[in-house]
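Here the complex is missing one protein chain, while the rest keep their positions.
Here is chain A:
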Amino acid sequence: MALIRKNQANLTAAERSSFVNAVLALKASGRYDPFVRLHIDRGNGDSDFSTRIGHRSPSFLPWHRKYLIEFETALQSVDPSVTLPYWDWTTAGSTSSLWANDFMGPNGTSTTNWRVNVGPFAFSTGNWTLTVRSDSANFLRRNIGAGGLRLPTAAEVTSVLGLTTYDTSPWNSTSTNSFRNYLEGFRGPNLHNRVHNWINGTMAGFGSPNDPVFWLHHCNVDRLWSQWQARNPGGTYVPAAGTVDVVDIDEAMNPWPTTPRDMLNHSSVYTYQ
């Protein structure tokens, strides 16, 4: 039976607690950090000028769909009741219960270089030491709204969902009129990238999965792709074949044998509520 992924704002206190505890259990058992390693290695290897698989390319969406399924499967091995929640940024901002002390925990503080000091993922708990990372901070950091940045609006999301072409040549961060590139954020109103920057700190860099809110953010990106797919049944993944440096629809997405085509229909694995 397919799992049901819920809006984080609608989780019960027990569901919030179960999610947090499952994430902490993965961290404690050493099964969390390899997910961070995988993301850093993939991001480091993705280039507009050469191979690009996890980011700035058509496979950004199916690669992260696979990545999220792998993480959700790991959570399920700890607690079968846990599924990935999604964070709808257009309705839950800096005052959301998303940042409560029983869930993701709050913003960092300027006096500690934006270290998150309370909540389940605060360094002081001893449960959340960053070991795989791209800077010298072994603690979670957030500087929410740094530089006056705002979260994407519903109108901006709607405008991107209205694009009818999945992706366009040259299949990288410069692609125009591309649903993928506008959702990823290198063009258009900047959706996914901007949310990383809005949280800032740990979420701004290569090691962004060190902040557990990464999973809720990307679950929303995946949900938007799913909505787009429903609206555009004929607008499938492109490119189809023979594209240099880019994953075609039937090519494997490193490090998995999984192809973009394998990821197109998720309804037997999970659905969004």
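By definition in this document, a contact is a pair of C-beta atoms (placed from the backbone, for glycine too) under 8 Å apart; a residue touches a chain by one contact, two chains touch by 3 or more; residues count from 1.
One rule holds for everything that comes next: contacts and distances are computed from a predicted model.
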| item | value |
| --- | --- |
| Hidden chain of the complex, named as in its UniProt record, picked from "Peptide/nickel transport system permease protein", "Tyrosinase co-factor MelC1", "Alpha-D-ribose 1-methylphosphonate 5-phosphate C-P lyase" or "Ring-1,2-phenylacetyl-CoA epoxidase subunit PaaC" | "Tyrosinase co-factor MelC1" |
| Option from A:89, A:186 or A:225 whose C-beta touches the chain left out | A:186 |
| Contact residue for the chain not shown (choose from A:5, A:66, A:196 or A:218) | A:196 |
| Absent chain, residues of chain A that touch it | 40-41, 43-52, 56, 113-114, 133-137, 143, 146, 170, 172-174, 185-186, 192-194, 196-197, 200-201, 204-206, 208 |
